[in-house]
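As you look at this complex, bear in mind that one protein chain is not there, while each of the others sits in place.
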Amino acid sequence: MLAELKGLNEECGIFGVWGHENAPQITYYGLHSLQHRGQEGTGIVTTDGKKLTGAKGEGLVTEVFTADVIGELSGTGAIGHNRYATAGGGGYENVQPLLFHSQTGSLALAHNGNLVNATQLRHQLETQGSIFQTSSDTEVLAHLIRRSGFPRLRDQVKNALTMLKGAYAFLIMTENEMMVALDPNGLRPLSLGMLGDAYVVASETCAFDIIGAEFIRDVLPGELLIIDENGLQSEIYSVASNRAMCAMEYIYFSRPDSNILGVNVHKARKNLGKRLAAEAPIEADVVTGVPDSSISAAIGYAEATGIPYEMGLIKNRYVGRTFIQPSQSLREQGVKMKLSPVRGVVEGKRVVMVDDSIVRGTTSRRIVNMLKEAGATEVHVVISSPPIKNPCFYGIDTSSREELIASDKSVEEIRQIIGADSLTFLSVEGTAAAIGETGGQCLACFTGKYPTEIYPEVREAEKC
Amino acid sequence: MLAELKGLNEECGIFGVWGHENAPQITYYGLHSLQHRGQEGTGIVTTDGKKLTGAKGEGLVTEVFTADVIGELSGTGAIGHNRYATAGGGGYENVQPLLFHSQTGSLALAHNGNLVNATQLRHQLETQGSIFQTSSDTEVLAHLIRRSGFPRLRDQVKNALTMLKGAYAFLIMTENEMMVALDPNGLRPLSLGMLGDAYVVASETCAFDIIGAEFIRDVLPGELLIIDENGLQSEIYSVASNRAMCAMEYIYFSRPDSNILGVNVHKARKNLGKRLAAEAPIEADVVTGVPDSSISAAIGYAEATGIPYEMGLIKNRYVGRTFIQPSQSLREQGVKMKLSPVRGVVEGKRVVMVDDSIVRGTTSRRIVNMLKEAGATEVHVVISSPPIKNPCFYGIDTSSREELIASDKSVEEIRQIIGADSLTFLSVEGTAAAIGETGGQCLACFTGKYPTEIYPEVREAEKC
Amino acid sequence: MLAELKGLNEECGIFGVWGHENAPQITYYGLHSLQHRGQEGTGIVTTDGKKLTGAKGEGLVTEVFTADVIGELSGTGAIGHNRYATAGGGGYENVQPLLFHSQTGSLALAHNGNLVNATQLRHQLETQGSIFQTSSDTEVLAHLIRRSGFPRLRDQVKNALTMLKGAYAFLIMTENEMMVALDPNGLRPLSLGMLGDAYVVASETCAFDIIGAEFIRDVLPGELLIIDENGLQSEIYSVASNRAMCAMEYIYFSRPDSNILGVNVHKARKNLGKRLAAEAPIEADVVTGVPDSSISAAIGYAEATGIPYEMGLIKNRYVGRTFIQPSQSLREQGVKMKLSPVRGVVEGKRVVMVDDSIVRGTTSRRIVNMLKEAGATEVHVVISSPPIKNPCFYGIDTSSREELIASDKSVEEIRQIIGADSLTFLSVEGTAAAIGETGGQCLACFTGKYPTEIYPEVREAEKC
Partner (left out) sequence: MLAELKGLNEECGIFGVWGHENAPQITYYGLHSLQHRGQEGTGIVTTDGKKLTGAKGEGLVTEVFTADVIGELSGTGAIGHNRYATAGGGGYENVQPLLFHSQTGSLALAHNGNLVNATQLRHQLETQGSIFQTSSDTEVLAHLIRRSGFPRLRDQVKNALTMLKGAYAFLIMTENEMMVALDPNGLRPLSLGMLGDAYVVASETCAFDIIGAEFIRDVLPGELLIIDENGLQSEIYSVASNRAMCAMEYIYFSRPDSNILGVNVHKARKNLGKRLAAEAPIEADVVTGVPDSSISAAIGYAEATGIPYEMGLIKNRYVGRTFIQPSQSLREQGVKMKLSPVRGVVEGKRVVMVDDSIVRGTTSRRIVNMLKEAGATEVHVVISSPPIKNPCFYGIDTSSREELIASDKSVEEIRQIIGADSLTFLSVEGTAAAIGETGGQCLACFTGKYPTEIYPEVREAEKC
């Protein structure tokens, strides 16, 4: 029940533009470049200064936004959202941006992150007669804004934001202004850019590159940006901000061509691989990475050790949601789907297999097995991050990561389970150092030290 | 007109299985692994020993073959086809396998390659009253078989094959036998495998890996395999066979995890990169490859030169057929679609950009420009194959390669056009040597020495 | 603006069932028989005693409810809704039943009718911080219920209903009870039936016939029915109820096989035709009706006058929403779409053309013209209702009936405009008498005497 109500915006991608005549198209391209942050659904809301118009749907950006659909949107301001695929809490209603019409004006909201006190706030609001239309955290902010007594929207928003706990990056839009808010720990990436005279905001800088925009700066923890016809204003609404950027954004979630807090993601990953080479030198014939997110770390590892990097595993580019799963009998016969070993590369070789993380261990076991069946004589698994021992309450999908193998098993026990000849994790210190100077990292899933208060019922919900 | 009738089966993927209770599903997975060989359309025909049943459509394997469609197919024999996207000659009718019913039995055909005398044969047959339903080369074979006077199908087929000139790999199926034929030059790859007691045939060995089948051997030039309840028989129908495997299959067309004539494609590409390093050593800070097909060569080049390999270009995984093209004004503003440069990697660096080939030069120019805009101080383009100076008549898509930039321009002229600081092609000898011992290669697009007779009207058609 | 917010539930069809193991299927068939009351969208919400599950979409019942969609619904209680096609206020969100989830339980609402004070109520609620998700009248009731302080739902509902003015028939469902409410004037039809031990409620009795249910009685003006595990209870929540059944339900809106307040609709229409024959006897050769709704009146007119009834006009059964409209040049050439004259019947004849009403006169003019082009020597138009001089505020679609031709034109002026040889309307008294004893009729669109207070801003909105 809690899980259903929790909403789980989780890791998503958000994009906004203000002051551009092709705002809907620009947002389309921006969302397209952020597709890896969420594939369940997507939406765009635009303003032409007089009214908000929205379009959204379940599916990929290219599926939802046909030429017809984009053609019906117009305006110079727009916000957009890519929604992450979650087990519960799906459905058309939950696809963002949420759009609220009223006789005094409209409001659109897009959110990346996860609130840790959404359940309590929703309960209070419903007791007062509010009706929720979604199971999304995001709607809580809308009700808090509408019930705030302040006359100006910016004050309503600041008042509402101070009641929220957790990780969030919000885009808020009315007919004539756009607001951008980041939580006091800055747990999620959010960057500001310019495209000619227009302002753009995006979860990752790769969205700026695709549209040819210039990166200006990262949004600050506890900052509220207000963008309207008068340009950009910044207000710090939080009394105690303290950057704690999610390390997982570097390790596997973000795109390699994005820069987060000045650090290029591909480079960070390559550094993680090099550091791993230093911490775990191994005698082997070839290095291979698990595509796509571990390729950079594998190349770093190969470069540092001098062992040749080879394409030992191939990812099938055409596996879509409609791919027909093989029956049990076919699966046992060895039908592979997403990943194939390259026999010509690994046969008769000692293989170092680089992966970014181990969650439940089942995927790792399957890949090790694949490589051995393809003729690898030894498979050494090296992981470019520490063991994940603790759940994430800030949006990384731990609901599907219920059984964290590292929470109660030793490295040697995990090695036996996955069938590797050796298993090495990167140290916590090595991880933080390899990522580099970002002004503060959240390493809670490795260390258990959470940057915010965690409410007991949220902890409980994780146990279910 | 000629072009329309020519049919243009071009590069496609074919797959067959005989003697497996899940023949349709096995074919689905096989075609899925061969998706890179053709995305325009796909089809499967099955036999249950009594009748042939087919399903086909325009689109990807996962789009055409939903669970419902696959569920309606059954049988222990099946052949399938992936069709390459061609400018003309498209449409549902041309999607293969072609299926012909008659009162004396049915016939299904799947074809990879291109006949050079299809136009003449079709003309003769139509003059005799035959009615063609498609503009595909493949149908010519069906009419030749039906008009052959021989009583046994295998003799009808052999008689028909001797009239064909060009490149072809055919799968032919009736209610109770499957035949496999390769042209006398063996221009296209075609391999035989076993899955338990069942025989499987595929354009590339990666299809065997995905279903867990064992590779047996490559089909021989001028060989006809007949597979039925009595097992496998081989007949050599051609008096003068001479292997001339298309070098482009190694350079860019096949999947890196496939082995062609005993040579792994990834390894061949890495060798091409290493050879290039030997022929063209360059002073630079980073090496990057144009994804996906040039990554292997780039890694080989980096390994041989010691210059670090970096991810300097990112390919967008979600660009589909429904992706909305940016308007001219947006395009000029710099909206990128398929490929993005990684600023954090190339900024302030001398970049070696490895690509597999240059056809018209427009793509190369765009990428060089992209890298420079992202801050690269120098861009050195190295190509892991020789200049393409001649059209291909055997199926590689030269119809969209009409303006071969190398046909009348020098390397220096091309370098200026694409805006690179230097440009190097691999030598023909280097190419042949790097690919290695395959028993004979076709390098005609580089050298102009075609392994078969080329009819004047085919040469003419290429000029249009 | 007002028009947009007004919501315009207008004429719709509602259906509910309680206590049947096939509640979703039963509701599907019920809605299907009520399809004529609304074709824009349709939805069903079911309860299994623990939670409410809904499915809805834009389109016809057979389009929205595929076997898959119906298969995902289960439960023993269900309510459903067919939405009328309106110019503004469309979209997925407005498709009913509306479904509201909260931590203290869920609520589903389906509504047929139109509130005349929805704008004021919405304004008050928004000022208090309520957020509306739709532009539908129906949502007002949900907010009034949630903000009512009463502990029991039935008291919350009664409290909320007393604030509403206008025409409404509501179905309300929670996890464990279904409520049925009719406005104090009973402007819209709503009947109660039984299907075995299960209760069923529907806008028209034809829904009972299709599922084999037995008609019990009509719901009373100002009555609230509460149906739960204890059976059926009735409460009269209105202090001053006074039946005023919409005469248009008989004249053209309802299905001929339905009985409203004990009067069969086909018979009422035939009576209207007979009465018209008495009021307007005409010398002619054939009588024809405009299909489908005027056929009954035409047969009554023919029977009473002795002039043969003929099929002088044919309605095309296959005109759907995707029918391609002819271009202007083709239209002028005479391309007909929905209605065709039967030349073999009308050529050389004096024709009496019976229609149910004239709104703007354009359709009538087109049909008269058609009949004359097909060879009719005279066309006498007889209308089985009085001139419509006043807008309807209770749900009949006057928004698309903006230009009521009879509001400022005499009968003779209208005759000239439509090009008829004579034109006769039925008298108001004749209309009331032909429909018969129904305990009170609303004839406001003919007489201007509205049974409820009409708010000035609603009157204004009609002027736009």
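Note that the chains are named A, B and C in the order they appear, and that numbering of residues resets to 1 at the start of each chain.
As a convention for this text, contacts are C-beta pairs under 8 Å (C-beta built on N, C-alpha and C of every residue); 3 or more make two chains touch, one makes a residue touch a chain.
The structure displayed is predicted, hence computed values, not measured ones.
S.K.: Looking at the whole complex, which visible chains does the left-out chain touch?
M.R.: Within the full complex, the chain left out of view touches B, C.
S.K.: Decide which residue listed in C:T66, C:T127, C:N176 or C:T362 touches the omitted chain of the complex.
M.R.: C:T66
S.K.: Looking at the full complex, which residue from C:I211, C:A284 or C:I454 touches the chain that isn't shown here?
M.R.: Reading the full complex, the residue touching the unseen chain is C:I211.
S.K.: If the hidden chain were put back, which of C:T46, C:N264 or C:T424 would touch it?
M.R.: Checking each option in C:T46, C:N264 or C:T424, the one touching the absent chain turns out to be C:N264.
S.K.: Of the residues B:Q133, B:Q325, B:Q416 or B:T447, which one touches the chain left out of the display?
M.R.: B:Q133
S.K.: Tell me which of C:G57, C:P256, C:G419 or C:G439 is the one touching the absent chain.
M.R.: C:P256
S.K.: In the whole complex, what residues of subunit C lie against the chain that is missing from view?
M.R.: With respect to the unshown chain, the touching residues of subunit C are 22, 25-26, 28-29, 32-33, 35-36, 60-63, 65-67, 70, 195-196, 206, 209-212, 255-257, 259, 264-267, 270, 292, 295-296, 299, 303, 308-311, 314, 316-320, 322-324, 326-327, 329-330, 333-337, 340-345, 374.
S.K.: Using the touch rule from the top, list residues of subunit B that touch the missing partner.
M.R.: Interface with the chain not displayed, on the subunit B side: 5, 92, 100-104, 122-123, 126, 129-133, 135, 142-143, 146-147.
Keep in mind that, in the parts below, only the chains that are shown with their structure count from here on.
S.K.: Name the chain whose C-alpha centroid is farthest from the C-alpha centroid of subunit C.
M.R.: Farthest chain from subunit C, going by C-alpha centroids: B.
S.K.: How far is the middle of subunit A from the middle of subunit B, if each middle is the mean of its Cα atoms, in Å?
M.R.: Measuring from centre to centre gives 37 Å for this pair.
S.K.: Would you please write down the residue numbers of subunit B that are in contact with two or more other chains?
M.R.: Touching at least two other chains: none.
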